[in-house]
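Here it is, the structure, as structure tokens.
All protein chains but one are shown at their positions in the complex.
For clarity, chains are labelled A, B and C in written order, and residue numbers in each chain start from 1.
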């Protein structure tokens, strides 16, 4: 049994993690903590893995504290800059245990992670590629971080194989062609009723490949969180991205 | 048998019309004319309906000449402004025959016309609506005229029923939210392998309605052209839009 | 304010109706009853409209009792045969009030009702039409009642316009072509993560029209239930189908 403590347990995502940990056969809940709770309660005696799902403003401090407590950490909070990641790496180098591990994922939905990975594999074989992401209308940023990531994945694959710019004869446009991210057009739809969805469109003469990931609710992230909880301790140091734990 | 003359017969669309007229059971080809040919050859003795598929720069002159010749006209060329349409109406008022008819359609694909019409019927029942059009990468304008038309159709329906602005919490965006046409977000994708496609997305809490029209090749316009040829003479004056000839 | 009593208030759908009635500006909850409760509590003094969401085995008795109590009824329970509907009509003819009304809908999702209606309008213009429905894997019947209804809608439209059988050269098939309902091929997908979805595919040479309705959760039915509650009393007698209350 993997002993799991949840930080941010009263939040919407954290609450889902508490339930998922309780329901899975191979995990058990250690501590459920939230804002104001003392993180020094978390230690190797009661916790194998801490899951941090809070807000960007406190996530770094929490992760550094948890590293100092000697436990492995799975992080779902977003907002990680290169500077923050460097601080995590530095803390890991000085951690109580030599093989301590931190895992950060921008997206825990397995379908979204696979869509991104497949887009990267496929991109070099197609003349054109664009990304359409669709979300609920309460989302404040556009496009989504996942769509930006996928655009870079596509652009990297095209560069690596020597593909030039995509064909596009557009002369007049009032903004409908979307945002160009690393040479890839990205479109963001906001629609009541939706949750989080991404579609990657790839085209050659006479053919199209479409890869679409739909996340209908927060429950869709739990298989990915559990996958991370089960794998984090076997990967010392800092690991970023759920694809690292998928057998692809 | 309806006697049909094709103006612009050597063009890609015109050539398709010639074939379609030859193949249909109830139409026969009268004259196949192109740039440089004398339109005074077209007259009520040899022609019931002239089909005009040329280029915007000459279409108005052609239509006015054909009205003067006393034949009904089906027009597939695009680029009609209100001023040009007024000149057509004026010419019809002074036409040789009292019941003369001109029909202009921005789009002859029945699937596209129905998608636009259904979008108008549905729009008043949904909180959110956006339009995504997808075309081959040789298209010079974005978004498509059809998508702009559909955006106005949706906006008109929302106004008529008193719906306010759609929900949208977007605070930061680098252009991914597309072009706002009459309050409706319109997105344009350009992808090798595609021809002409439009998707209307409508959303309420917990539900989505999607209406998609795919035109895979120019052949897709011929049923609409024949429908217009068969119906134009029963509708004296100027008629705009294939939906007028559909039994909806 | 429309006074609404909910029958089956402890069920999943009924509970959603209670919430929706409480939240809407123009409705208020009168009684929330469930199995074992006495329906004679419901009467014109406390209730304008009763909403019946129970199970097929008791729905007819409930509706007959409510008619006898002199209130209008909106019914969401399924399983209505011609015989049962005749009993409702007979009870309405002998009801306490001359203008009493009962409304029964096989589906309260507006997107699904519109998809069915649009399929009927479009079907006469296309050579081919098939229906694909997709649901969660706990559903016991296949295909869905909604898909069967849509197949009949398409078949009726084709018959009315004189269209013959659809083109289909299939010679060898082990069952992949689905179930033929009134001449229309219907396919049923069962997939974890889905709720209730229907896709109508219509095809001509060179073009396709796709109409898709997605119901992501039970909340998607509430706008339709409220629409029925607001309209039922203006339609004396038995009315079947939410499209009757849409302005199409």
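The rule we apply is simple: a contact is a pair of C-beta atoms (placed from the backbone, for glycine too) under 8 Å apart; a residue touches a chain by one contact, two chains touch by 3 or more.
Just so it is clear, the model here is predicted, and its values are computed rather than measured.
Asker: Pick out which of C:5, C:54 or C:208 touches the chain that's been left out of the picture.
Answerer: Touching the chain that is not displayed is residue C:208.
Asker: Where the complex has a chain not shown, which of C:56, C:79, C:96 or C:193 is the residue touching it?
Answerer: The one listed residue touching the chain not shown is C:193.
Asker: Would you indicate which residue among A:29, A:58, A:85 or A:246 is in contact with the undisplayed chain?
Answerer: Once the missing chain is taken into account, the touching residue is A:246.
Asker: Could you list which residues of chain B touch the chain missing from the display?
Answerer: 193, 195, 214, 216, 220
Asker: Suppose we count only contacts with the excluded chain; which residues of chain A make the list?
Answerer: The list for chain A reads 109-112, 114-115, 118, 121-122, 124-126, 202, 204-223, 246-248.
Asker: Just the residue numbers, please: which parts of chain C touch the chain that's not shown?
Answerer: Residues of chain C in contact with the hidden chain: 126-130, 132-134, 137-143, 147, 166-180, 185-194, 201-208.
The rule is simple: only the chains that are shown with their structure count from here on.
Asker: Since chain A and chain B are copies that touch, just let me know if over half of their interface numbering is common to both, same, or not, different.
Answerer: Answer same: the two copies use largely identical residue numbers here.
Asker: Measure off the straight-line distance from the CA centroid of chain B to the CA centroid of chain C, and report it in whole Å.
Answerer: 35
Asker: Taking the mean of the C-alpha atoms as each chain's centre, how many Å separate chain A from chain C?
Answerer: 40
Asker: For chain C, what residues touch not just one other chain but two or more?
Answerer: If we look for residues of chain C contacting two or more partner chains, we find 214, 216, 220.
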